[in-house]
Every structure is written in structure tokens, then in C-alpha cells.
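Only one protein chain is missing; all other protein chains are in place.
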Amino acid sequence: MSSLHTYAYTVSFGDCDPAGIAYYPNIFKWVDTAFHDWLFGFGGHGALCEQLGATGLGLMDSKARFRSPLQNGDALVVTITALEWGKRTLSPSYQGHVGDRLAFEAQETRGVFIPQDGRLTAGTTDGLRTLIQSDD
Amino acid sequence: MSSLHTYAYTVSFGDCDPAGIAYYPNIFKWVDTAFHDWLFGFGGHGALCEQLGATGLGLMDSKARFRSPLQNGDALVVTITALEWGKRTLSPSYQGHVGDRLAFEAQETRGVFIPQDGRLTAGTTDGLRTLIQSDD
Amino acid sequence: MSSLHTYAYTVSFGDCDPAGIAYYPNIFKWVDTAFHDWLFGFGGHGALCEQLGATGLGLMDSKARFRSPLQNGDALVVTITALEWGKRTLSPSYQGHVGDRLAFEAQETRGVFIPQDGRLTAGTTDGLRTLIQSDD
Partner (left out) sequence: MSSLHTYAYTVSFGDCDPAGIAYYPNIFKWVDTAFHDWLFGFGGHGALCEQLGATGLGLMDSKARFRSPLQNGDALVVTITALEWGKRTLSPSYQGHVGDRLAFEAQETRGVFIPQDGRLTAGTTDGLRTLIQSDD
């Protein structure tokens, strides 16, 4: 499996619900954290937004399939497995594993949100793409 | 719009990220909370699981489209707009509004998870369906 | 019991840990949310900070005593029971009840944080006190 980035996190007691399983909004938290962890390699979210005049690399949609439960003590590794660029979107794909076991798959669609006429709109991704690829 | 259930929550400062917008895993938290709030009408998640011999009405997948940002003070209303039943799945659909403004749409696929041979598997939804519909 | 403000929240499944009890950082979340809910009566945190040239009404310390467990479905009411003003601090006290049952007591010390010489320092509370009391 090719991989743009990996983010490691050990699931803790407080991440889990009364069924003893990681509460699923936390899985989206770890997906988002993997994305921001990847951004640290390009200066981080704040520095990138400043260069782009953007408010944030925000979400348009997000989805996940939960394949096996995560529990207290599981050594989770979130991998960014792919990144697709559109004119006004970037779509990272993720997998979460504990060892060889697949725990979840996820995909986000994000935009580069720019303040315009008093609201946020998705600008082109050209600037972000340049900043990220010039760093290769 | 027809509606099975509504759940109201006022977005707070601490739900929002440095861009001043509700952090998106919290939106999944409110979606899940709307589901559990609906279950209270049938005795709640714990009582239903006990009757069904289930560990939980857990998630197989979940997705959301974010249509407009939520901010500190927004009076969010999450509506369960539909519920589809499969042999081993139930799929609630959700919308989140602030007044007339659509903030998000979401859909979950859930199963009735039963302990079997040392792991959790999705049993039939017949029992749950009966409990919920006998309550009409 | 006198009371400056009350904030109501129904504890949900996802707020609870594998012991079936509300995970304690969430209790601090509800305490903080009660504070921000109270601020809505004076325009909200954002408007107050703008008037005061402040970055936030941030925390210096916080503590809680947990008196009885909170569980899925508990109708929690958080009450701000007192508010003490110091030259550079304000200290709200809280109680959390489910019906007559005391679930927790908490106290925060907050400051009006102002950007100064590249860092945040606690300014006087005079301005905030005036804004809040003129609203009586």
C-alpha cells in the first residue's frame, strides 16, 4: 500500500463508549488529526492558510466505513493512502489499522475556504497544490 | 419534510475550532446523539440492547455533507428525516438546520451487534424493528 | 439555592466511558458550556471580547468534585451558583444536578486575556464587570 503519511495514536479508555468500543466521532477526530499532522510537513495549517489568504482547509463532506472495533490500548495507525485534487477540492483517503487488522476506511472532501462577500467560499486549490508539491 | 424525531442543541464556543466553526467530528457527535435521543422513546439504548441480547446498535458506516458552517450560539436542530430497514442494517438519515438554513445532511448505517464466537456480528434487525414499531 | 444561570443537557451514550459513566472531561465541557450559555445573555463571548479588545475569557484554573455518576439519559442541570470578582479574575462556581441528586460541584478562575507584547496577559476585569452589570 502506498502512503502519503502515517499518524499513530494509542486508543485510550476515555475514547471508548459503554460498549467498550471507540466512539465513532473520535474516529473522524483521528482522521482529521492525521490530515493536520501531514500538514505540519508543509508548515502546518496556520502557515499554509496565511500564505493562501484562506480561513481554513475546511470540510465539504466526510465518510467512514467501520470494519472492526477499536478498543482501549489499540495501537492505531492512520494512513493517508491517496490524495485526489479537483479544481476546488482535495480528497484525501485514509485507512486505520491496528497491526494488520483494518479498523476503518475514510474519505474527506476539503476546500480552501476564502472569505468573500461576508461568507466563506471554496477557492481554487492551485495555490495549495503548488505549496505542497514544491515541498517534494 | 417528514420527521421521525428532532434533537435540539445550541452550539457552544468549545465546539468550534480556530476558524470559529464547529469542528466536524462534533457534527457526527450530534447526529449520534439525535439517534440516542430518539431511542429514549423506546426505553433507551441500554434497555433495548438488554431485550435483544445485543452489545450495541453500532455503526457500519457514517457520512455527512457540510452545507453551511455552524458557530457559537447557533440553535441547531437535528432531524431524523428517514429510517430504512435492511435484513441486518438500519439506516437513519439526518438533517441539521439553524432556522431555515441547512447546515448538514448525514446518514448512518447501523447494525444490531450480538456477541458470537468471541466477536461481534450484526444480527437480524427483526427484534429491534418489532420493539420500535410496537411502540407506535 | 440562589442561581445566576442554569444550563440543561441530557447526557448521551457517547458521553459515557466503558464503565457506563460520563467521562469526566465532558463534565468540564458542560461546565464551560454553562458559562458560555450565560454569556449569551450579554451578547455572547465573541461580542464581549470585541468590546473589550480581548482574545478570550480564558481559564487560569478549574476544578471539580464528582459526587455521583452521570449516565446515558440523565437530565443534567448545571447551575452557576456564585460569581466572585477579583481585580484580574472572575470565579464562577457551579453545581450539576439530576433532579435533586448532586452530580458534581465545580469552580473556575478566568481572566480577560488581552494580547500584549506578543503574548496573552490577564487584564483588569473592570470592563467586563461593567458590561455584565449594566445589563441587569
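A, B and C are the chain letters, set down in written order, and residue numbers restart from 1 in every chain.
What we mean here is this: a contact is a pair of C-beta atoms (placed from the backbone, for glycine too) under 8 Å apart; a residue touches a chain by one contact, two chains touch by 3 or more.
Only a predicted model underlies this, so the values are computations on that prediction, with no experimental measurement involved.
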Across the complex, visible chains touched by the hidden chain are A, B, C
Missing-chain contact among C:4, C:21 or C:83 belongs to C:21
Using the document's contact rule, name the residues of subunit C that touch the chain not shown here. 17-19, 21, 23-26, 28-29, 32, 46, 55-56, 58-66, 69, 113, 120
Footprint of the hidden chain on subunit B, which residues? 13-14, 16-20, 23, 25, 72
Hey, which subunit A residues sit against the chain that's not shown? 10, 12-14, 29, 32-33, 36-37, 40, 44-46, 72-73
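We take it that only the chains that are shown with their structure count from here on.
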Proportion of interface numbers common to subunit A and subunit B (over half same, under half different): same
How many Å are there between the centre of subunit A and the centre of subunit C, using C-alpha atoms for each centre? 31
If you average the Cα atoms of subunit B and of subunit C to get two centres, how far apart are those centres in Å? 28
Whole-Å distance, C-alpha centre of subunit A to that of subunit B, is 22
Mind pulling the subunit A residues that touch 2 or more other chains? 17-19, 23, 25
